[in-house]
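Let me begin by presenting the structure, written as structure tokens, before commenting on it.
Here the complex is missing one protein chain, while the rest keep their positions.
Chain lettering (A and B) follows the sequence in which the chains are written, and residue indices restart at 1 in each chain.
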Amino acid sequence: MAEVNLSKLCEIISQAGFPTTLDGKDIAVTAVNTLEDARKGEITFLSNPKYASAIASTKASAIIAEQNVEIPSSVSAMRCDNPYAAITVAIIAIHGHRRHPTWGLSEKANIDPGARIGTNPNIAAGATIAARTTIGNNCTIYPGCYVADGASLGNDCTLYPNVTIYDHCQLGDRVTIHAGSVVGEDGLGYAPHGENWIKIPQIGITILGDDVEVGANCSIDRATLGRTEIGKGTKFSNNVVIGHGTKVGPNCMFVGLVGIAGSTTIGKHVILGGQAGIAGHLEIGDNVQVAGKSGIHSDVPAGQKIFGSPAIEVRRAKRSAAIVKKLPEWTKRIKELEREIKELRNNLEGDNSS
Amino acid sequence: MAEVNLSKLCEIISQAGFPTTLDGKDIAVTAVNTLEDARKGEITFLSNPKYASAIASTKASAIIAEQNVEIPSSVSAMRCDNPYAAITVAIIAIHGHRRHPTWGLSEKANIDPGARIGTNPNIAAGATIAARTTIGNNCTIYPGCYVADGASLGNDCTLYPNVTIYDHCQLGDRVTIHAGSVVGEDGLGYAPHGENWIKIPQIGITILGDDVEVGANCSIDRATLGRTEIGKGTKFSNNVVIGHGTKVGPNCMFVGLVGIAGSTTIGKHVILGGQAGIAGHLEIGDNVQVAGKSGIHSDVPAGQKIFGSPAIEVRRAKRSAAIVKKLPEWTKRIKELEREIKELRNNLEGDNSS
Partner (left out) sequence: MAEVNLSKLCEIISQAGFPTTLDGKDIAVTAVNTLEDARKGEITFLSNPKYASAIASTKASAIIAEQNVEIPSSVSAMRCDNPYAAITVAIIAIHGHRRHPTWGLSEKANIDPGARIGTNPNIAAGATIAARTTIGNNCTIYPGCYVADGASLGNDCTLYPNVTIYDHCQLGDRVTIHAGSVVGEDGLGYAPHGENWIKIPQIGITILGDDVEVGANCSIDRATLGRTEIGKGTKFSNNVVIGHGTKVGPNCMFVGLVGIAGSTTIGKHVILGGQAGIAGHLEIGDNVQVAGKSGIHSDVPAGQKIFGSPAIEVRRAKRSAAIVKKLPEWTKRIKELEREIKELRNNLEGDNSS
């Protein structure tokens, strides 16, 4: 959509489930941009009140914001209770999702004759599809991708450049994997024998559910036996590492550099902040929220919000951290108490002996 | 081996050094699987007592377990003091290690005429082997790998897709590197000059010893001068980062997202938990064990088990962490003491002045 009138945009956003009203001139806009970067003819938004002061200097022609946000009269306001959802709908309406190059089934892709390729393939030169693989309909596979023996992709999947899917791993429908990520490599499976490590063949697989999106340079181990599973609708940022046999529920969100050891089970809609880590063989309940940098060494019941390493309930963690910062002062107070007690005791003994 | 009788399997495992006896019907099994996923005709195991309750509901036909573990009479028991080692032998016997595709020396691989390639090569289309390289016998190199000028691989090495070996780096025999990992990139070597950074040519190399296995998306810097070294038999999980000039001893095991800065020396059989980090220019002794998420800022003597950031002896770290969690209560107790002392002092002064 090259350009759209604000009244039409209000209609589109409202129909998507986020009632929006126009409060100002019904002009046409051609792009969505940030408060800082938007120019004339563009629309922006305010969701985080931290940035409210930037409204005064924005060059945008329209702003989506909540009812109570003050907006200069020169700018058309679009009022919505959920500006973040509204701007999402606006971006999709005006810009759409990424359009991939059109390769069809490139002659320079290395496709094994035994691979089963769905309708409408878009597979680039320099991609390799090995034997006994199944590629669903409408899949886009960029150069440098490798889909190994017996692996399968559902419909409408996208593999960005240099993604590797190891043998027999399974991707659902609409799975998107960003550049450099790896699915199904061997986990750290060795039996100790004295100081040596005997490799255990990793004969399990990895399964990614429908609508999973994986960032760049992630590594998701295959299981030693059975399956490593990532539930439907779960999203990973970059350089996330998942150990062998771990099962992640649906609709989770893991920020960059999260690491989960093997054989851990994670519920649904669990949110892990950046660099959070979870040890192996644990159970993490539904809707748990973990602050960035936390380290989890024991089971976490559903619904908890935790922070720290070892992670504890987040408000307690913050109070403890505030005290840790003041420990030099607290130890002085303890020493002072010891001094005073001694003095009191001396006085008292003096009294008693008198 | 398509299927094997339990009596034969006992024999194989016992011969491997782990005496095992059959306690039940001598049936044939066709696959190894988890307690949860195993079906009729499959064998499973119990190593971690945490999962003992799953035995009652397993559909497996046979279980390897220690002598004292209770097993339903419908399931054939195989008794062994080390079930984890036993199941490893069973997996190797029944399933074997991964079989790679057979490419021979693909015509679509980009191999420099000056490369020296050993016997029985298995090098895929889309792999690049640069000038002056040496590739040992029986090496498997997947698509997208790049072996740079002057680098060498020993015999029986495997490079999974999109692995990069920088110039002049050396891999021993039986080295396995998973997809996306990089060996020998430049380290963070700059001389500060005011606020600018002058790049120092990184003219050293990286050496991986025999039987090293590296996970996916790891990055192992070359040395500025001399060598970065990873000792024989050492195993890395995924996204592990090793700084320039660091020397890691033999038979170490590093879990995912471990980071080691430059010029650190690590002994043999050191185990680093996930996301553990070690600063530069340190000495870590043999057999040190570091819990996940720990940060090490000073030398660690051999044999220590440590945790925390900065990391300290693990039991002390746990005791301290338990107290940190209760610091709000401890500070209340200190304030109460202060109140009481003041009261006592007042009373005493009252007494004395009376």
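As a convention for this text, contacts are C-beta pairs under 8 Å (C-beta built on N, C-alpha and C of every residue); 3 or more make two chains touch, one makes a residue touch a chain.
For clarity, every value in this text was computed on a predicted model and none was experimentally measured.
The chain omitted from view is touched by exactly one of A:Asp37, A:Glu195 or A:Asp299, namely A:Asp37. Touching the chain that is not shown, out of B:Val241, B:Ile266 or B:Ile284: B:Val241 (per the contact rule at the top).
Contact with the undisplayed chain is limited, among A:Val4, A:Leu105, A:Ile198 or A:Leu344, to A:Leu344. Residues of subunit B in contact with the chain left out of this view: 110, 126, 128, 130-131, 144, 146, 149, 162, 164, 166-167, 180-182, 185-188, 190-191, 193, 195-203, 217-219, 221, 223-227, 239, 241, 243, 245, 257, 259, 261, 275, 277, 279, 281, 295, 297, 309-310, 312, 316, 319-320, 323-324, 330, 333-334, 337, 340-341, 344, 347-348, 351. One chain of the complex is left out; on subunit A, the residues touching it are 17, 32-34, 36-37, 44, 48, 50, 84-85, 87-88, 91-92, 95-98, 101, 108, 124-126, 142-144, 160-162, 178-180, 213, 215-217, 233, 235, 237-239, 250-251, 253, 255-257, 268-269, 273-275, 291-293, 308-309, 321, 324-325, 327-328, 331, 334, 337-338, 341, 344-345, 348, 351-352.
Assume only the chains that are shown with their structure count from here on.
Computed centre separation for the pair subunit A/subunit B is 25 angstrom, with centres defined by C-alpha atoms.
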